[in-house]
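Every protein chain except one is present and positioned as in the full complex.
After this line comes chain A, so read on.
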Amino acid sequence: MTHRDIVVVGAGPAGLAAAEGALAAGARVTLIDSADQPGGQYHRMLPEAYEATRPEALQHGWTAFQRRLRRVRGHPDCAWWSESSVWALERPDPAPDRDSDLDRDPDRDSDPDRDREQPRPPRVHVLRGPADGSGRRRTTLEPDALVLAVGAHDRVLPFPGWELPGVFTAGAAQALAKGERVVVGDRAVIAGTGPFLLPVAASLLEAGAQVLEVLEANTPRTVARGWSQRPWQLAAQAGKSGELAEYTALLLRHRVPYRTGRTVVEARGDGRVEEVVTARLRPDWSVVPGSERTLAVDAVCVTHGFSPQLELPVAAGCALRGTLGGEFVAVDDDQATSRPGVYAAGEITGVAGAPAARAEGALAGWRAAGGDPDTAAVRRLRRSRDQGRAFAERLARAHPIGAAWPGWLRPETVVCRCEEADYASLCRAAADPAGSAARVAKLATRAGLGPCQARVCGPTVAELNARLSGAPADREAEGLPVPAPHRRPLAQPIRLGELAAAPQPPHQP
């Protein structure tokens, strides 16, 4: 089993650690990322063209990150594929007359017995070249094992005016400040829930913006109760806690108020955001009447947690598990998913931050490459991963989404940004007994059918539809396939010309 070929998708903290783990176990590794530099969102690097002399000024754990990067990129058995998008995963199919499963019926996909004879991981279809370009090189990899470490993006709940220019996800504000030194505004409010509010505030302050307020929607009681359960577990995440303490100190220094139990319930402006309405929230996120305040701003940064990017795990056939914070990829003690040869690490298995992602990645890479399951180092990684998981659970308890949030929606509030489907149209679809099934509601309202393919509104529309109709989100409609919310057979856009062009061998220069 020496020299197994391992493909790692995603070069953030988890993917990079996976590559390192697999290389250490003697495998050949292809590390793939859509960005032109490794690091992911957490270690988002400045463009090389900036020729930054002090890039570490914006980074946590820069030295360790650089060291790992050198070990991985400098390794003779590692191929680093930047600007490369995995646009499809093709599962091995026992049927002889098919060579593609891109248009397979999802019911067949869920049959657990189908591929029992097929221990190989899926084929990896990659496009190499500038983002959304034409004429990118199309190539296919057939690894012995696959590690998925594709990460997550901000989940943002809709509110009136959230579609106005000047309303950003917290991740966008962070990426622009950290990744290219663009600050999204001069008078910013940061709102939502979770510890991610803090690094985003810190990034904006560092870049010279005025942060008027940081608003954590959960009440102090909810936050404290979540964080104070089993406090001994927190000690294991000292690195993370220290990082958070630094951000808190920075907010104090800049006299930025951090308010709990308050959020942005509306953004207003003519063609761009000019002011926000904030309101006090009860523990269930219902608005306290009369607590509204108006504030002039030019930027709003919002996050209500993270959505894992599940299209590739779902395409690979990996089972998911439901948690307090939503659905994630189910993995075993070695980070193996339910599919043979497919491993998962990082935020797609639970949102626990960079230290946990690194442990998961290292374990996944090592085991994917056939590394010894019972060494002291592996046991240490498992412990560290388990502490990370406990941290994730604590995080989810301290920063839940309050059930009463739809109270701030109005009939005309846009829910699906792409198709501009509003709350009223969702209510109408849900009131019609035939229309309340998720598939029918989608066709009636067009919510989730736009260019983003429900990546942004999917969980929200499913939740609203289930609540409004009183039916479970996965209710079937006669004659239509069962809803499969993360199923996107084309995981990334591909142009027809690229699809028509002949695939090229993977390892030509």
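Rule of thumb we're sticking to: a contact is a pair of C-beta atoms (placed from the backbone, for glycine too) under 8 Å apart; a residue touches a chain by one contact, two chains touch by 3 or more; residues count from 1.
Definition applied: contacts and distances are computed from a predicted model.
You can't see one chain of this complex, but its UniProt record names it "(2Fe-2S)-binding protein", from the set "Tryptophan halogenase", "Multifunctional fusion protein", "Sulfate adenylyltransferase subunit 2" or "(2Fe-2S)-binding protein". Note that of A:Ala24, A:Ala207 or A:Cys427, the residue touching the chain absent from this view is A:Ala207.
When the whole complex is considered, the residue among A:Pro119, A:Pro165 or A:Pro220 that touches the unshown chain is A:Pro165.
Residues of chain A in touch with the missing chain: 34-36, 41, 46-55, 57-58, 130-134, 153-154, 163, 165-169, 171-177, 180-187, 206-208, 271-272, 298-299, 309, 417-420, 449-453, 455-456, 488-490, 493, 495.
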